[in-house]
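Up next is subunit A:
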Amino acid sequence: MKLAYYPGCSLCGTAREYNISTIKVSEKLGIELEEIPDWSCCGATSAHTSSPLLGVALPARNLAIAEEMGLDVAAPCAACYHNLSAARVKMDRDHLLRKRIEEIIDRKYRGKVKVLPLAEVILSRVGLDAVRDSLVHPLAGLKMAAYYGCLMVRPKGIVDFDDPENPTKLDQIMEAAGGEMVDWSHKTECCGASLSLTGTELCVDLVGRILERAAEEGAECIVTACPFCQANLDMRQAEAATKLKTDFRLPVLYFTQLLGIALGLPAGELGLDSHVVDPRPLLREKGLI
Partner candidate 1 sequence: MLNLQATIGAGREFTDEINHEAGTDINRCYQCGTCSGGCPLFYAMDIGPRQVMRLLQTGLGEEALRARSIWICATCDTCTVRCPREINVAGVMEALRIQARRRGYRIPAAVRKVRILTDLFLGSVRRSGRIFELGLVQGMKMRTGELLKDVGMGIPMLLKGKLSLRPHRIRGRAEIERIYRKVQEMEGGSR
Partner candidate 2 sequence: MKRIGVFVCHCGTNIAATVDVEKVAESARHLPHVVFATTYKFMCADPGQKLIADAIREHALNRVVVAACSPHMHERTFRKAVERAGVNPYLMEVANVREQCSWVHRDKPVGTEKAAALVAAAVAKVARNVPLESGKLPVERRALVVGGGIAGIQAALDIAESGYHVTIVEREQSVGGRMAQLDKTFPTLDCSSCILTPKMVDVGHHPMIEICSYSEIESVEGYVGNFEVTIRRKATSVDPDVCTGCGECWNRCPVKKLPSSFNMDLGHRPAIYVDFPQAIPNVPVIDRANCTYYLRDGKCRVCEKVCPTKAIDFTLEDRLVKERFGAIVMATGFQTASLQQYPEWGLGTYPDVVTGLHFERLVSSTGPTEGKIKRPSDGKEPKSVVFVLCAGSRDEARGRSYCSKACCMYSAKQAILLREKIPQAQAHVFYMDIRTAGKDYEEFYMRAKEEYGVNYIRGRVAKVYPEKDHLVVRGEDTLLGRPVAVEADMVVLAAAIEPRADAAALAQKVGISYNRDHFFSEAHPKLRPVESNTGGVFLAGCCQGPKDIPETVAQASAAAAKVVQMFSKDALVSEAQLASVNEAWCIGCFLCQPVCPYKAIQPKEIEERRGRDKIKRTVSSVNTGLCQGCGACAVACPSGAMRLNGFTDEQILAEVDAVCL
């Protein structure tokens, strides 16, 4: 199974460990990822919040290249997945818009390729049985809260990964990997990552509320598929804890990192050393590394 790989800017920088673990896990599960040649930034929130056309044109360039490759797109980053999907849906719905975008990017675009988050690739193209069959170190005894955030699940119609109020697909994958998932209320509450640099105070409030709920339900760590959520929940955790006069110590990991451990990948290759809240003591305690 071959897919066009769109890592996106974050995975080449702050979310480097997501990139590494994605590539390793994909290899292990027989997913062939071919990087989209000379891919460019999807525009993130900045493009579509300041120009509707730019917000479609930037992702469209990458979709057009993938179309030339004749491959569906795998996009691990929640924001990239969201933006590529949104551009695709908007051009599907509006023929005139598609024509204009084709003119802007000076490439043909027919809307032939699908955009999938990596979790969806694992779930529907690899299958949970295959995941279970490849387990080496099941994540037994590790209680985790799957956190989906906004971009993966909202709004319906723009993205169609999972239910917007109670998504379960990450839970399913991690459960297949042997993990113990906590059922909790704040799976999709916004963590305010887009305000991280500009409205830090607000952001800390939102992060605090989410971590508080996860801790209350007994989670020992959080798994996510969004670089912004990961960074935000990880880096703002200390501030949030101070504000709430508590100490969370909840490592925030990419689901691919833990899946990698379960699949028997060497811990040293999964970027476990790159988090603010170090997950290694917990994983050692559980005998997973």
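The rule we apply is simple: a contact is a pair of C-beta atoms (placed from the backbone, for glycine too) under 8 Å apart; a residue touches a chain by one contact, two chains touch by 3 or more; residues count from 1.
Quick note on selection: all candidates are chains of the complex that A comes from, given by their letters.
Note that this is a predicted model, so its numbers are computed, not measured.
In the assembled complex, subunit A touches candidate 1, while the other choices in 1 or 2 stay out of touch.
Every residue of subunit A that touches candidate 1 in the complex is listed here, in rising order: 9-10, 12-14, 16, 38-41, 43-54, 57-58, 61, 100, 103-106, 150, 154-156, 164-165, 188-190, 192-195, 197-199, 202, 205-206, 209, 235, 273-274, 276.
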